[in-house]
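Note that one protein chain of the assembly has been removed; the remaining protein chains are unaltered in position.
Letters are used for the chains, namely A and B, taken in the order the chains are written, and counting of residues starts over at 1 for each.
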Amino acid sequence: MDPAPLYLSLKLAFVTTVVLVILAAPLTYLLVYVRFAGKSFFDALLNLPMVLPPTVLGFYLLLVMTPRGGIGRFWQAVTGSPLVFTFAGIVVASLVYSLPFAIQPMKAAFEKIDRRLLESAYVLGLSPLAAFFRVIIPNAINGLAASAVLVFIHTLGEFGVILMVGGSIPGETRVASIAIYEAVEALRYEDAAMMCLILVPISYLFLLLINRLTQRQIYGT
Amino acid sequence: MELNISIRKKLPHFDLDVTFGCRKGRLLVLVGPSGAGKTTIIRMLAGLDRPDKGRIQYGGETWLDTEKNLFLAPQKRRVGYVFQEYTLFPHLTVSGNVAFSAEDKAEVPSLLKRFNIWHLKDRKPDRISGGERQRCAICQAMARRPRLLLLDEPFSALDAVTRQNLREELQKLKRELSIPIIHVTHDISEALYLGDDVLPMVNGRIVRKWMVQFMLKGRPPVPERPAEPEDAYGYRDRQDLSILYNSLEMMH
Partner (left out) sequence: MKRFSLSLFVLLFALMGSFCPAAAAEKLIVAVAANFILPSGEIVALFQERTGITVEPTYSSTGKLYGQIVQGAPYDVFLSADEARPAQLKEQDLADEPFVYARGQVVLWTAKKSLQGAADWQSVVKNPETRKIAIANTESAPYGTAAMTALEAAGLWEALKEKYVFPQTVAQAFQYALTESADAGFCAYSSALSDKAKGGFFYPVPEAPPIVQAACVLKRTENRPAAEKFAAFLDSPEAKEIKEKYGYR
């Protein structure tokens, strides 16, 4: 059994988690604390990847990521190489795919913070940006952790989207879920079973972690 | 006067319309039934709320002027604000809270000692009592050397004994400070105990003494012409205030 797909899956999950948690925090801040026109439409749009079938999402992502598409063209102009069929490409796809899963726990955590804490911070002289880092983040840390774990697991299991935009290139975009699928297709059932055997406990461990973190939120630290 | 405020705002059940001022070193109490608009006023003083029309001035500074479209952010006003609850940061210890935006971090230990919370300095807010939390909140506000101290029913959530202790401490504090202090409460005895100036508020208006007599006698009295505008306030005894509330109840 070739270990490369497993490493690739873990690498993808890790990179996606780090980038997405950093990206989702200000987005969630916007959703929770800022009033603007069309907010509910924006919120629904951010949740769209959760309800679209992954292959549909993958299909549209492929269209915009090819060198002729919007994002693909931009990427090509900035970096000189294509976005589609690269590791960067499947990271972008994973970011879109898991965005709602990053936002939900964070949103719940931000909303639980009493407004008066923020107001107290403002009166004590903190700008909204400083208050975000010194008051909101420390008090939402469980939500952030839950976001990270959720995104990680979700990315580990990602299949349909990566199938469409990845191209299954060994060492670059052939992640474990695709490798397992191909092994089954090629009747290499033992290889498939072996990879599953390793993925299952990893995912289970992370699920346990999520439970511990969210429980602490309910019962208090 | 150091602080002058004159605002108007349309609220769901009534219109808020008040004008008053506060001098340095004086403790002014806004007293009245819940929902009279007292909290809204001090939130405006802190910069957390805005009136439809009005002006707030502190010393020579204009904090708010709706006509000239001036608004000074709460961050810049250097006001101390003590909420009724949830005023401490739960992720920080007592000393962390006090040091949060202390003017001079070296002062923090002496501040903690002065407010009698030195022995709690490494504890988190959920591990100390309600009274200790409020003392910590006042300490946190004072650490910033505020120009104005606002307290919004700070003792209402506490038991009677703790309340009395903290009232006494606040009295002592007042004598040491030379800033205006505005205190909101619905408790008449607290108002009379603490207040140098007492402003009863009902339904968004300050009730002046001569209005009570007008209401009781049913005819316009000769309005008192006080020497200085601010001496139009001053309910000095419990009876006055009780008469006020009773007559207001009769009116409704």
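Observations
One rule holds in what follows: contacts are C-beta pairs under 8 Å (C-beta built on N, C-alpha and C of every residue); 3 or more make two chains touch, one makes a residue touch a chain.
Just so we're clear, the structure is a prediction, and the values are computed from it rather than from any experiment.
All shown chains touched by the missing chain in the whole complex, by label: A.
Of the options A:1, A:63 or A:194, the residue whose C-beta touches the omitted chain is A:63. For the chain left out of this panel, the touching residue among A:48, A:186 or A:208 is A:186. Where subunit A meets the omitted chain, the residues involved are 62-63, 65-68, 82, 84-85, 163, 167-169, 174, 181-182, 184-188.
Just so we're on the same page, only the chains that are shown with their structure count from here on.
Centre-to-centre separation of subunit A and subunit B, using mean CA positions: 47 Å.
Subunit B makes touch with subunit A in their complex at residues 46-48, 73-75, 77-81, 83, 85-87, 89-92, 100-101, 126, 140-141, 144. Those residues of subunit A that touch subunit B in the complex are listed here as 114, 116-117, 119-127, 135, 138-139, 141, 220.
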